[in-house]
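Every protein chain except one is present and positioned as in the full complex.
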């Protein structure tokens, strides 16, 4: 997204609402994510016509229909690759990928990791409900081991991906997590994703109340959430708990949960640093581990070379070097001859 | 590979040499890897007929033709998925995947990470020459940024994958690296991969002397190698250098190279621990970083639940629970009626 | 007033309501009961979209059509006699297809201003004359079930959900069907929640008693048992029959069934069903995508299992490259395509037959694959079984085509005696110390190559996707060898023709018109043929199950008819094949509307041609 001139600074939420009836199940977490997106987009300072939403297939992937911007609901798993083409063709566009845990991590796993590796300035919003919603409830690559679903009546046998560890292992330059129910925070993550130059990868925990209800309930229920969620803030110590009395230390190389008090004080805690890959990795590993709180927020954010910027430079360099391409000269070639 | 009874304990190297003429370019690193494999296999104590080599497409993927075992040279990128079927169909087999950096990390990236996540007891030997050999020299997902090749005459624009970080981010249970030229070590890595239960992932640096010659020369040249290679040994401090006078410490969370002497002694160094995911991750990050030596050896090795073992248990459980399936009863169904 | 009971030959009921109204379940229960009563029947579930639409909207309407009869029938019926509409949207969507003067039963409570608006009605159709020409029964079902459940300790919402049982009970009364099977089923289904058994049974009874008590119905109807051949029957749908057919194939071959696949509508139920067969030793592998689904299955076949994969159009497209590998590796494999509306994502929940060419030609190079298509829900069992037979006998991938209509539709099925099914010999290669082992030597009769599975001492060998040398299987770039191998692979597939029985002609062996069909249009074509024959037309019907190879005797049959019509739910794929192979001027009747033909579509077209 290069500097877009804001022609209409008065856009509001309603400008981003399309005329299509929203077709998710009543109660689906997708509604909240859509609402927060529509709410925060006017603040991004983008011209509406420069925004493109690209999705694959899944419940979540219907999202583009509901945004009154350019949109393309494509095929299962391929949104990151399509978005790459969209962005490379016109780097001026603000390109958003909407995808699900099946779409992005099962069939589309390869495109996802390659997008992150290439670091195109594309923003990925991965709706993780830990289930295949659209196909009516099979387990997904983020479902917990032993998950009982239609396709695994005796429990699933594969260990889940940790979507953020995978992204970090692929050299993503911006990695974050949000929750459908934490609306203000979700908005801020969307904003951060937008401002980051390079691929932004935001996992959003999303409740599928039909096929995997309450998957994230411990993290959203009032009684439990302060103990299960670790809110990440850059340069702040990793504190959590209802009384902010628990924290994360690193013992050797191993992170541990401690209670503050006699033995430990806030000064002993690991201080979050969004530019530290090792910390990000460590934090990503907390997920699916019962004895750790689950981190929410920006795990990692660094500047890395951006694919389309370098491509543009290469084109400029080539033109400078060789002169702007002359098609007739190219057709003529180096060795030709004339028949009279 | 369950305990295979060794019917013919006298197998030797020649038993693993097939009758096919080897068709790699003279000088190719693949020869060394083949030779070490043929040398070490007799020591694995396996019956030859229980061994299966599965490959995709690439120079490296011709490998199965040369092993006098069962073999399947399949299609580009799909070896991990085919191997999964081979292993699930018959868990008694010792299944080896032979693949290249393009095969495993470009077109086959998704199958690779899913295999590792599922943790089938399959051994992956990834021949990484940082180039597409078979198609005559395009850059690969492990080629360094800016690589000039046929398809990138002005330099490649995408940051390379770090194959081990990616594997660790996918929850691989065994992750190691070897070099074609370090023959004894290579043999030991093959042996370790074999003995590990669960997916074993061994990246093997392999020189393609035609299209990417000397890619690993700093790590194999006598003059430089002691400064560029960090040999990993479990529970040993991370020491390297011609005089073993350099080492790795962790400062905060950040690894650093130090010279031993006044300030630092061997006791200050990070001690390698094959079961520590954070250390493995940190080490994987050294690759492509000029100021760090490149680690070779076992990065990570832990026991994790194995897919095919659990599948087998599930079948046994189901039979115990429901009785062995009765096909006539199934055909009859619950609601049927008789027409006289 | 005593209510008259009339006899009817056949009835078509369509249940329609909101996705949340349980119409599929209601339809299925009526079907099971009707099956037990002994009618012939045929069903057509119809859920419109992959995503649940907002309650009350047109997009959210779900329907289930059921045709039952005292005669032998073949389709879910062209036009419903009865429409059960649980809300205004359901009425709006389905009214136009109801037979003139047909019966409409609505839940009056649902006709609220909000729902009317959602359905796009400006005024209430129950009052503004819209339904005047029909026999309309407007019943406050919601009110009645809440009365029936009065005093129970369950939420009003839960009570309201039982209104489908009310409707079901009422229809049982109208069509004279027993309540017991449904009551038993409810008992099992909600075994752990007795209050739900109770409320649903109360609603069911309330519906039945409503018919009995309230004197608004002018008649009850009786539909006699159909004269089915003697035997044991059950109701079965296509996806279940396919799953069981595959299992039967693997048991008869005495090799484990391995299923590698990825969920997709409308094929997912095959994965679900097979996953529930762990006690048969069935291995289901939900892969990361369709490519891993098929390649894992190929790997399992290489290891000696019966590899199977299933998907629908878009997923099958992804398997194309791997199918080529199975062709050249000459390994057994069954590929099921439950066809849906295309192109691309298309109409995921609708039926179509437009993937025939994909099955025949959707790969690079000359890569022939046998293709069999099931003709009815129950035939899916036999077609799947035959696909397993051919795959194992000829060492080849085999395509089994079904479709959304067959997959979800159901019919009474004469249960086979498993022992009567033929056994299948996997004929694994064994070491022969006297002879060297050649992985591409061939059986003289079938041209099948040996299946030598890892673990067999002495048969270590290597195969792959590069062209193979005849006999040895070594990689070969020899021009003549390539040509020969291409012909061998083709000939091997053609050899299956020897296993295909003589083609059955329904009707005379010659005449004015031959209706030629394949796949799920069987029923409509057969019904149309019967109607035309009853009209005295010289029309016969031939239905194809194997499409590659085509039966030996097809050519002789075709030339004996003045006209040939090929009705297909595509733009003319079999037509093209038949025209090319037999140079006959076959005419297509081509609908791509996401639903089966009506028999009348075919009747009308044939009459248009032959007068």
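For clarity, chains are labelled A, B and C in written order, and residue numbers in each chain start from 1.
We adopt the following convention: contacts are C-beta pairs under 8 Å (C-beta built on N, C-alpha and C of every residue); 3 or more make two chains touch, one makes a residue touch a chain.
Note that the structure is a prediction, hence the values are computed from the model and not measured.
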item: Option from C:108, C:212 or C:467 whose C-beta touches the chain left out; value: C:467
item: Of C:158, C:345, C:414 or C:427, the one touching the omitted chain in the full complex; value: C:345
item: Sole contact to the chain not displayed, among C:22, C:76, C:362 or C:567; value: C:362
item: Where the missing chain touches chain B, by residue; value: 21-26, 57, 59, 62, 75-77, 106-107, 109, 132, 134-136, 138-139, 141, 150-154, 156, 210
item: Touching residues (missing chain, whole complex) on chain C; value: 48-49, 59, 312-314, 316-318, 320-321, 324-325, 327-329, 339, 341-350, 352, 354-355, 357-358, 360-367, 464-467, 475, 477, 479-480, 482-483, 486, 489-490, 570-571, 575-577, 579-581, 583-585, 591-595
item: Residue numbers in chain A that touch the chain omitted from display; value: 7, 18, 20, 47-54, 57, 64-65, 67-75, 78, 81-90, 92-93, 110-111, 114, 311, 314-315, 317-319, 321-325, 327-328, 330-333, 335-340
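Definition applied: only the chains that are shown with their structure count from here on.
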item: Interchain centroid distance [CA atoms averaged], chain A/chain C, Å; value: 39
item: CA centroid of chain B to CA centroid of chain C, Å; value: 44
item: Contacts with two or more other chains, residues of chain B listed in rising order; value: 110, 114, 311, 314, 317-318
item: Where chain C touches two or more other chains at once, by residue number; value: 278, 288-289
